[in-house]
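This structure is in structure tokens; I'll ask about it shortly.
All protein chains but one are shown at their positions in the complex.
Moving on, here comes subunit A:
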Amino acid sequence: MGDKTMTADEAVSRLESGMTLGIGGWGSRRKPMALVRALLRSTITDLTVVSYGGPDVGMLAAAGRIRKLVAPFATLDSIPLEPHFRAARESGSLELMEIDEAMFMWGLRAAANRLPFLPVRAGIGSDVMRVNPGLRTVTSPYEDESTGGYETFVAMPALRLDAALVHVNRADRAGNGRYLGPDPYFDDLFCEAARTAYVSCERIVDTAELTKAAPPQTLLIKRLNVSGVVEAPGGAHFTSCAPDHDRDEAFQRLYASMPWPEFAGRFLAGDEQAYRTAVEAWHEEQT
């Protein structure tokens, strides 16, 4: 098995402007924030971001890196509205493909299964169809036994990704990844839907340690879908990464209330180590 370990900056150096990028996690939960911070240090821009949106979307939008967003929502969970996503939408600077949560999942599934679309009931009758004039419908070739009719569904197009970024609790050097919290979210699906995937983790461990005493169903990510492994302790900060760390609610409140240039200047000007040091210093000031 090849050693795929690399730094966050090395992972990002393999990405290009204009790519379609899937970002794992959900809202403000287990987001690959260290990889997002590395993206912010790079000059990569003009991205199509595909995400169950949280501060990943907010930060990239605030920094002007997103051309188009594909998402059912953007939220900080404990703070319902993502401030920078809001600002981007209200200033008209963000192209949006707004779809339902389930449509989003089926779009990733279609891509993972190399299908052009999958039929979904969700979306019919809603304004998702109005604001996405490119969405098409598909009619069942089978007669419905109860009605004698032929139902028409949304043909949810595959959400194919050039690259996926996800963060898990543990991984080995080959790219096998394990989650330890209550929810896998859709990180395996993001990796399957992508040409390349970069997995950051709280800790890299030997394969034997990764699988020892692990219920097999927690082994979420398979190495054949992974191009790079990044060890990033606290790499989901300030989102939650149970059980390794909870969401940093105080810091999230700061993120949501501080003007972006000030936040970026204070916390994002240096590397990941500088970020951690700056966060610690801020916490100390609060006590």
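By definition in this document, a residue touches a chain if its C-beta (ideal position, glycine included) is under 8 Å from a C-beta of that chain, and two chains touch if they have at least 3 such contacts; residues count from 1.
The definition used in the following text is that contacts and distances are computed from a predicted model.
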Answer for the undisplayed chain, UniProt naming, from "Protein translocase subunit SecD", "Electron transfer flavoprotein subunit alpha", "Multisubunit sodium/proton antiporter, MrpA subunit" or "CoA-transferase", is "CoA-transferase"
Missing-chain contact, candidates A:I44, A:A62 or A:A122, resolves to A:A122
Of A:P116, A:G149 or A:G270, the residue that touches the missing chain is A:G149
Only one of A:M103, A:A193, A:L210 or A:L268 touches the unshown chain, namely A:M103
Interface residues of subunit A toward the undisplayed chain are 26, 53, 71-75, 80-81, 85-86, 89-92, 98-103, 105, 120-128, 130-131, 147, 149, 151-153, 182-186, 189
